[in-house]
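For reference, the structure is listed below as structure tokens.
A single protein chain has been removed from this complex, and every other one stays in its place.
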Amino acid sequence: MELNGVEVEDTFAEAFPIKIARVLITGATKRWALVAAQEATGFGTSVIMCPAEAGIEKAVNGDETPDGRPGAYIQICTFGYKALEEQLLKRLGQCVLTAPTAAMWNGLPNAEKQFDTGFKLKFFGDGFESEANIGGRKAYKIPMMQGEFIAEHGVGAQDGIAGGNFFIMADNQMAALAAAENAVDAIAQLEGTITPFPGGIVASGSKVGFTNYKFMKATTNEKFSPSLKAKIKDTKVPADVNAIYEIVINGLSVEAISKSMKAGIEAAVKIPGVKKISAGNYGGTLGPYKFNLNELF
Amino acid sequence: MELNGVEVEDTFAEAFPIKIARVLITGATKRWALVAAQEATGFGTSVIMCPAEAGIEKAVNGDETPDGRPGAYIQICTFGYKALEEQLLKRLGQCVLTAPTAAMWNGLPNAEKQFDTGFKLKFFGDGFESEANIGGRKAYKIPMMQGEFIAEHGVGAQDGIAGGNFFIMADNQMAALAAAENAVDAIAQLEGTITPFPGGIVASGSKVGFTNYKFMKATTNEKFSPSLKAKIKDTKVPADVNAIYEIVINGLSVEAISKSMKAGIEAAVKIPGVKKISAGNYGGTLGPYKFNLNELF
Amino acid sequence: MELNGVEVEDTFAEAFPIKIARVLITGATKRWALVAAQEATGFGTSVIMCPAEAGIEKAVNGDETPDGRPGAYIQICTFGYKALEEQLLKRLGQCVLTAPTAAMWNGLPNAEKQFDTGFKLKFFGDGFESEANIGGRKAYKIPMMQGEFIAEHGVGAQDGIAGGNFFIMADNQMAALAAAENAVDAIAQLEGTITPFPGGIVASGSKVGFTNYKFMKATTNEKFSPSLKAKIKDTKVPADVNAIYEIVINGLSVEAISKSMKAGIEAAVKIPGVKKISAGNYGGTLGPYKFNLNELF
Partner (left out) sequence: MELNGVEVEDTFAEAFPIKIARVLITGATKRWALVAAQEATGFGTSVIMCPAEAGIEKAVNGDETPDGRPGAYIQICTFGYKALEEQLLKRLGQCVLTAPTAAMWNGLPNAEKQFDTGFKLKFFGDGFESEANIGGRKAYKIPMMQGEFIAEHGVGAQDGIAGGNFFIMADNQMAALAAAENAVDAIAQLEGTITPFPGGIVASGSKVGFTNYKFMKATTNEKFSPSLKAKIKDTKVPADVNAIYEIVINGLSVEAISKSMKAGIEAAVKIPGVKKISAGNYGGTLGPYKFNLNELF
């Protein structure tokens, strides 16, 4: 099919299960809430070598938060709940508790799985902390140099999906990049998903395994590498394409990821120079979730 | 002494040795260089529970980089070289190699200690990569979806210093915070130092050990907690102070940290409501480096 | 009444009629749409000495615009339609037609009053322009160096209101400022209003006329000047207040301004150090619109 004159290939994105914790970080202003959220989700692109995949889901106004201050939802993702609990403790303890004006709230208060991360962090208060009910949430007030840090008792987690994705193929790298930025901006308005890579964008979409280096688990996807299109016989790079960016999306549900893929693709095809939209899959061997691009619209 | 009418306490900041690797990240534009630098230095406030302390040192123009593109120096810090090498591989491999338009260069090419991180990352190229000399640097070109990733062969590291610091004490939390922002902005112009906490600012300056909770290694510094000043008998919070932010500075040398502390304090005292500048020390038990505040000026 | 422990004075903001044109500017990305919107609304704080009052109303996603690209609504306000038409021609012709990737669309397509600004701008095309129907709008495609500029034929305007306002009084300037920033951020999410001053904030709330200088039409409001509170006998600055910022709001309707005043005040009172909310009025002599603060909630 075509969208704004751009071919959307009849293929699918292949995704896999992951565990996701969701935290709401508030701050004195929107800007300071985002400072904490950004530090807490850094070094969090791929579980291949990062301790977690993490990202900012969506900024929210004060009328949607327990303390009435502006904030942002973040997601932290790992393969199991044990690693997830450790990442929550470390990332919230080191990057949110320490951040100017930040407070932390349960982003999935109705989830079955609940970690008591806020309870654990209260021990930083060394006995000077107190319990409080704020906006209907059980929380702790921890005295500190700046004043107080407010931490809700629990943080909820649930089964989620990692690796939703699509490829943006353009005749020029800057066109592909502007399209990718546009896609990430559009997805950032939506609930339930994150784009964990730098700026939400993957420059180095990979393949599982190797062609030449037997000791590698993931390597460059040479069939989708524009600089190799004349050198590889089974290249998948169209003749008029010189750059490809991938948008990887993690999220709480199939619906959330589908909605974000749709919004991202619609935003990307508006940029002049975008030639084709495709997606990454591994013959169905990587994960049980399949997102058919043409069924999104 | 006084600076702009603000008392600078006659005390010292206590700091300790750490190992620091320095990387120059370039990008198509300044904005994209900083996107990569930010992801690579996230989740990097304190080695207490982060895998490294990390931060952006300074943005540089294209006339100061091997590929002529705008960039930013980052520092990554751990207690030993083994952990540092692992962090370099993970952070550069996952957050810079994957980042749109980023390239990586040795930020300490003359250091005695050199890691071959660029060489290790080239294997992502799966045999399709090639060697190149760019701006006098031995580098690898790795074909990927966006085009190519350029990685210099080595990354230098050296002995550095962590925990340079000062406290900004103000009559109001927002005054302390604006002063802290001002200090961080001033330090960001200088070479050789980073401020690894969120937005460069520490909300939760801590003490070594505990008063009440025997199982904790670092807890809130209750003597510097404004909300406890009426409840603690040996409080160090002046009567007119209601909020304190700490600026923690890591850096390549005593000189670099001294210069950054000076610039940061001079910037902080310009904000109306700042009452006093102090610093954190632990009776000389934490580290061998002492930065006397009054000797900075 | 009190809000979050802050007194909201039982007073009213006094506002007056103005003419408002509304334009939707789209761009390749959200960032470039905002670049054009910002230039077009600059030098536009007060009609006392600016050629217009102008501001960015609200950013919108691509699914809300005729060309499917991200954008921002702006408002341009003058006392009469003649001046408004001239300002539209100049500001759109010089700051949007010239801006990278920008396009302009009618922001009030159903208003009775319509200017043919797009039609007039098409003559820049020097005969090379063409007519097009895009998203149901009659528009012109003007060939230019970057490619093409798209301008919708008309720009609608209507009776609006200027000078909706409230005062944020705090014990410290930085607290007042953070509260003002918070208020502006909250208002920026809402439809139908702008905050035309720098960063949305007025540092220099004025009185009509003079006390000492007979030749001045508007001068500093000494009764609300904290530095004069000990020197003026009828000061209105509370003893614990040391800084006041005013938020001035223009908008399309009484309802839109009321909603923005409410959201702004709710956001402002969350900042520690805010002591009181008041509003500016001139005994009812300036304008027919009165916004009672206590009736907003």
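In this document, chain identifiers A, B and C correspond to the written order of the chains, with residue numbering beginning at 1 in each.
One rule holds for everything that comes next: a contact is a pair of C-beta atoms (placed from the backbone, for glycine too) under 8 Å apart; a residue touches a chain by one contact, two chains touch by 3 or more.
Being a predicted model, the structure only gives us computed values, none of them experimental.
Colleague: If the full complex is used, which shown chains touch the chain that is missing here?
Modeller: If we consider the entire complex, the absent chain touches A, B, C.
Colleague: In the complete assembly, which of C:A102, C:A139, C:A162 or C:A188 touches the absent chain?
Modeller: Selected residue, touching the omitted chain: C:A102.
Colleague: If the hidden chain were put back, which of B:E131, B:D185 or B:D240 would touch it?
Modeller: In the complete complex, the chain left out is touched by residue B:D185.
Colleague: Among C:N133, C:N212 or C:T285, single out the residue that touches the unshown chain.
Modeller: C:N212
Colleague: For subunit B, enumerate the residues touching the unshown chain of the complex.
Modeller: Where subunit B meets the chain not shown: residues 4, 28-31, 61-63, 67-70, 147, 178, 181-182, 185-186, 189, 263, 266-267, 270-272.
Colleague: Determine and list the subunit C residues touching the chain excluded from the picture.
Modeller: On the subunit C side, contact with the omitted chain comes from 28, 32, 35-36, 38-46, 48-51, 54, 89-91, 93-102, 123-128, 142-149, 167, 173-174, 176-177, 180, 197-199, 201-206, 210-213, 215-216, 218-222, 224-228, 231, 242-246.
Colleague: Contact with the hidden chain only, please: which subunit A residues?
Modeller: 170-175, 177-179, 271-273
Quick note on the criterion: only the chains that are shown with their structure count from here on.
Colleague: Pick same or different for copies subunit B and subunit C, depending on whether their interface residues overlap by over half.
Modeller: Over half shared, hence same.
Colleague: Could you name the chain whose Cα mean is nearest to the mean of all protein Cα atoms here?
Modeller: Chain nearest the overall C-alpha centroid, as shown: A.
Colleague: With chain centres defined as C-alpha means, what is the inter-centre distance between subunit A and subunit B in Å?
Modeller: Computed from C-alpha means, the inter-chain centre distance equals 25 Å.
Colleague: Using CA atom averages as chain centres, what separation in Å is found between subunit A and subunit C?
Modeller: That pair's centroid distance is 35 Å.
Colleague: If you average the CA atoms of subunit B and of subunit C, how far apart do the two points sit, in angstrom?
Modeller: Distance between chain centres, rounded to whole Å: 39 Å.
Colleague: Give me the residue numbers in subunit C that touch at least two other chains, ranges are fine.
Modeller: 178, 271-272
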